[in-house]
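Note that one protein chain is taken out, while the other chains of the complex remain in position.
Note that the chains are named A and B in the order they appear, and that numbering of residues resets to 1 at the start of each chain.
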Amino acid sequence: MKPILVFQTDFTYKEGAVCAMYGVVKSVDRELEIIDGTHEIPQYDTWSASYRLFQSMHFWPEGTIFVSVVDPGVGTPRKASVAKTADGYYVVSPDNGSLTHLKEWVGITEIREIDQNVNRLRGKNTEGVGVFHGRDVFGYCAAKLASGIISYEQVGPAYSIEEIVTFPILKPELMDGKVKGIFEINDPNFGNLWTNIPMELFKEAGFNYGDHLHLTIRHEGKDVFSKRVPYYQSFGFVGKGEMIIYTNELMKVGLALNQGNLCECYHLHFGHDWEVEFEK
Amino acid sequence: MKPILVFQTDFTYKEGAVCAMYGVVKSVDRELEIIDGTHEIPQYDTWSASYRLFQSMHFWPEGTIFVSVVDPGVGTPRKASVAKTADGYYVVSPDNGSLTHLKEWVGITEIREIDQNVNRLRGKNTEGVGVFHGRDVFGYCAAKLASGIISYEQVGPAYSIEEIVTFPILKPELMDGKVKGIFEINDPNFGNLWTNIPMELFKEAGFNYGDHLHLTIRHEGKDVFSKRVPYYQSFGFVGKGEMIIYTNELMKVGLALNQGNLCECYHLHFGHDWEVEFEK
Partner (left out) sequence: MKPILVFQTDFTYKEGAVCAMYGVVKSVDRELEIIDGTHEIPQYDTWSASYRLFQSMHFWPEGTIFVSVVDPGVGTPRKASVAKTADGYYVVSPDNGSLTHLKEWVGITEIREIDQNVNRLRGKNTEGVGVFHGRDVFGYCAAKLASGIISYEQVGPAYSIEEIVTFPILKPELMDGKVKGIFEINDPNFGNLWTNIPMELFKEAGFNYGDHLHLTIRHEGKDVFSKRVPYYQSFGFVGKGEMIIYTNELMKVGLALNQGNLCECYHLHFGHDWEVEFEK
């Protein structure tokens, strides 16, 4: 059976871009199965693109091909690539940081630059277009690969995994009974914040469900929030609107307001300058 | 042929939750057909979840399996269930009010609580997760059921239909030439309001297309709106921006501004405390 194509972009569905891109895929091979990963990655946010690939990929059947198009540098010399992960997935994406989490946390075993002489859409008045590689390069090449028209080797020349463009990833730490990390990403729908701290580190620190922990949040080095907050396995263990520390869907430590929006309520966000510290 | 899976949630597509959930389904059985019902149910709004299930279900082929995940109580002792409707559909959902309209207006003939010892996702670092039953319980169990890996009986133990959690549903009435009801739901896109009054009750009251009716809206017992409004079969029978009483897609009485947003324009909403009355 041909592999599934899962797409994620920052295109939204507000205009015809996704539709044109999917049309190209279906014109390569009518049988291919297309799934919307999401088309609502925040605009130009290659960090989020990277995180979302990591978040959902391993739930898919091995061999699934992910197409990720968050591509502020479209048409400039950034590489258009297809990576192979250590656990057997393919990712078709600009090499612009979107592969960061997969490289660091899963492993990339091979990466190839798409040879646009053979793996770029021809005709249909597209050959002078430099702004829509989702349609003309990534979607088209992914469809050829999924269809079996080209092998992975025929995508284009391999290059060194060392060359992959990545963001720095900070590691959480446990010291003197304090667990420190950062807010690594948010849930833009429910407004929760996800730290880079694995639940195991909480266990190691002796923090258990039911405990109340001292939480301190620092932005750009300054304390912006400090409170004693309970740690539970899910939101409904506290009252509506109350703050909770919980274990998120990737077994990392998260922060939420039960049925509220934590990010909006306290003007919190994520990134390297958003440090978080927990203590009993 | 295996039944279709139709999903509705309040997850949105803003992050990777839907993608992870669908990956689980496809990993259970690559052949399963997944349809987006909607992922934009208002957050935590189990009433809307209930209404939307009712609104669209009977247009699908018999046997279709609906997965509804609006689940503010995820991880708490609310039941995770699979219901069977009187007209032959299955609904996989938390038993938290989301089954109200189906129970009242269609009938539920059997309900079973998902046995999480056998019908919960294992591995992939999910076993300590208490916050994402869409992926780990509802999506996974629905996929097993659709695939035929488990029978309906193997979902888990049946429990009494009487125990199903429901909201009260008010009945409309005709008295002294007045038809009274409530705004039961809105159309959050176009801003129309849908009453709980079937068109038949209008007929019984002698109201016909072309009539102008006295409309009174009360919120928490106080009159908030009063106007003479024409009743027609569709929006375009009045001028742009004008108010109209019409028969909605479920043959109930609706209220709209032609090409306008009634809810926003007059600050109207729906619920038990939004009464509406029509008179010739």
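Everything below uses one rule, namely that a contact is a pair of C-beta atoms (placed from the backbone, for glycine too) under 8 Å apart; a residue touches a chain by one contact, two chains touch by 3 or more.
Quantities reported herein were computed from a predicted structural model and do not represent experimental measurements.
**Student:** Out of B:Q8, B:T85 or B:T100, point to the residue that touches the absent chain in the complete complex.
**Tutor:** B:Q8
**Student:** If the hidden chain were put back, which residues of chain A would touch it?
**Tutor:** Answer for chain A: residues 10-24, 26-27, 30, 34, 36, 43-44, 72-76, 78, 124-126, 128-132, 135 touch the chain left out.
**Student:** Residue by residue, what part of chain B touches the chain that was omitted?
**Tutor:** 1, 4, 6, 8, 35-40, 51-52, 55-61, 64, 187-190, 199, 233-237, 246-251, 254, 258-259
Here is the rule we use: only the chains that are shown with their structure count from here on.
**Student:** CA centre of chain A versus CA centre of chain B: separation in Å?
**Tutor:** 31
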